[in-house]
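Every protein chain but one is kept in place in this view of the complex.
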Amino acid sequence: MADSGPGILAEVRRRQYGDADSDSIAEDLAALGHTPVRPLDEDEVLEHFLTRLKTNRVDLEVAASKPEAVKRIARFVYREYNGYRAVAGNDRRLAALPWRDGGVLVRFGAATPEDAVSISYARYGIAETGSMVLYCNRDNPAANNWLTRDHIVILESRDLVASLEDAWTGIRRDTDTEGLPRGVTLVSGPSSTGDIIGHLVKGAHGPLRLRVIFLGHVPEELLTRVGFETLPL
Amino acid sequence: MKQTSEHFLENARVALTQTEARQRMTGLGQLMPMMRDAAVAEVDFEALREHVKRIKDHTLDNLDHYLRQFEEQVVLNGGHLHWARDAAELNATVLDICRSVEARRVGKGKSMITEETGLTEHLETAGLQVTETDLGEYIVQIAGEPPSHIVGPAFHKSEQEIRELFLDQHKLGRRRLEDPPAMVAEAREVLRERFLSADVGIIGSNALIAETGQTLLVTNEGNGDLVSTLPKVHIVCASIEKLMPRPEDALAQIRLLARSAIGTAVTAYTSFYSGPRRADDLDGPEQYHVILLDNRRTEILGSNYQDMLACMRCGTCLTHCPVYIGAGGHAYGWVYPGPMGSVLTPLLTGLEQASDLPNACTSCGRCAEVCPASIPLPDLLRDLRAEENHNKITPARWRWGLKLHGWLARFPGLYQALTGAAIAILHRLGRRSGGFSRLPMAGGWTQVRDFPAPQGGSFMRQWKRRQKQSADRG
Partner (left out) sequence: MSRDHQPHVGLFVSCLADLFRPSVAFSAIELLESAGCRVEVPAAQTCCGQPGYNSGAVDEARPLARQVIEAFAGFPYVVVPSGSCAGMLKHHYPRLLAEYPEWHARANDLAQRTWEVTSFLVEVMDYSPPVSSLHGRKVTYHDSCAGLRELGIKQQPRKLLSRAGVDVTELQGTEVCCGFGGTFCAKMPELSQKMVDDKLDNAADTGAAMLLGGDLGCLMNIAGRARRRDHDLEVRHVVEVLADQLAEPAIGEGER
């Protein structure tokens, strides 16, 4: 087939208003400044994040340590599936968790249709939107984000950032060292749909539930205020 | 799809008689604006949309630069970039790709571009099995209908209609499907098999990032990500105006998009894809293609209608438009309904086939007020009406009527004498009853409402008389 690219590009060039060179285009763009959003104060970040998780219908558990995180995951999987199995990507941070001690049988790889529970380790959490940044790569195969019924995402408190732009600063840094992953995804809630008469239903095609294990400290009082209950270990 | 925009009025007339659907639409017209208002109140909407508009203007002013940059990056990331002049070229390119991998099944995610080109029909004619996987798109696909809303394609269907459709089309034995969750669960099971067996996944994009070559995909269901991940070929169809310079610019746009479209700060999944699976990836497609469609965008670029190219397809102008709520999405007779559709359809398919659409507007301005892309929709619609008038597409009786009125109004003395006389007669005829149920040359008005009788002699007559009297007295 004939390549229409040159023709379209020439037509675009002919009709568009600008005819600047790359350097001045870059200057013009820089001159437009940053997105006008009010930055969150440092002491607002955690509460904002938790509030968003609640709005986004995300389930949350707080774990003070990695062994506790594993135990909490184990208890959830057992309670929901009467089993121990879960799938996780090849993230070194995941591999380093004490799964055996905590009682979770993890298969490292990409999720298949038979897997009910997948576990990811978030690169960043975003307070502004209540999102977890996950890459689609060897460390976290894309199928693990969308193919299972339950998606569990571990987020370390130090990886929580305030805004979408802050997260992207981190993503740029990662990309510089690791290369651009095939996918960069902001996961902000369980899969849902409003396509039947606007009635919001969870679990359209992706996970029915999204469970965040927050690795760090959250004051009990804050958790209650936002509306999350503390589950006993 | 077969365009029926020229029958807008008849289509709307039919829709207006469907009481139940009309009530649902009225409800939608209350609910969606309420949700949108609440979500938008979280940000400085005016500052944000102003910023995004400046970025978009800059991008469109330098579009060739950003298109080239995007192309380079896509190739660098291991993808293939194709250009399509029109619908036929896009469809042919997709079919070529499907044939090259001997595909039999295609899983489609939501893409207005492929609605525009009629891709599904094209692939089906060529013998491929195509499944729409967005729930709303799936519902209208199995119902054999076009979408009625660009974000909620099946918003026009009742729960009962969808239930009957599923009971009829999914051969799953006796069951009740008592509520929407039960229906969603059934669709999930039925479609899961389609995701897993698809050879090719086709999806649209909310923005193309020039700097990184990424394609942005914003969804709630996750179906778009599944078709981008599971099949061995991933095809992204997008039009050339979707370019954004940097990821940060797309993020700025997302803040407006999700809030405007569905009244939330963010959708469940916001994904930036960039190519096929990397060497050590465990999943993902082997091939990644981006098809850039022109389909008359270059004609809009640099024209009076350029602002329309900033449209982010959030659909908020639809549910804010009282004409859309009354007429329903199907009345518009093509892919894009509501105010944005009334601008876009004439520009993409020709003014003559869609001449009613620019007139399906009361210039109430609600669409422009809420448009996250700051598109002056009522102005653009008015400009299209001016083109219709100029090209004599407007019916002759309207053109001549307005010409006569415009001519007469240029001569105040004559105008006041003639209108004054006519009004005096109308006043005498109507003073007792207060109105007319029929009037010559006002059939459009009196078809549905009475014409209030003039109160008395025209003001200008009365005023002159008073001025004269007080001058005489003085």
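The chains carry the letters A and B, assigned in the order they are written, with residues numbered from 1 in each.
By our rule, a residue touches a chain if its C-beta (ideal position, glycine included) is under 8 Å from a C-beta of that chain, and two chains touch if they have at least 3 such contacts.
Nothing here was measured: the structure is a model prediction, and the numbers come from that model.
Looking at the complex as a whole, the chain kept out of the display touches B. Looking at B:94, B:323 or B:380, the residue that reaches the missing chain in the full complex is B:323. Only one of B:158, B:303, B:359 or B:374 touches the absent chain when the whole complex is considered: B:359.
For chain B, the residues touching the chain absent from view are 9, 12-13, 16, 22, 26, 30, 322-323, 326-327, 358-366, 368-369, 379, 382, 384-390, 394, 398-399, 402-403, 405-410, 412, 415-416, 419, 423, 431-435, 437, 442-445, 447-460, 462-464.
By our rule, only the chains that are shown with their structure count from here on.
Rounded to a whole number, the gap between the C-alpha centres of chain A and chain B is 30 angstrom. Contact residues of chain B toward chain A in the complex are 24, 28, 31, 43-44, 47-48, 51, 54-55, 58, 60-65, 67-68, 71, 77, 81, 83-85, 89, 92-93, 96, 133-136, 139, 152-155, 157-159, 162, 180-181, 183-185, 187-188, 191-192, 195-196, 212, 214, 220-223, 225-226, 228-230, 240, 245-248, 251-252, 254-255, 262, 264-278, 280-284, 292, 294, 298-299, 301-303.
Chain contact summary for the complex, chain A toward chain B: residues 1, 3-5, 7-9, 11-13, 15-18, 20, 22, 25, 28-29, 32-38, 52, 55-56, 89-90, 109-110, 113, 128-131, 136-138, 141-143, 145-147, 164-165, 168, 171, 179-199, 201, 203-207.
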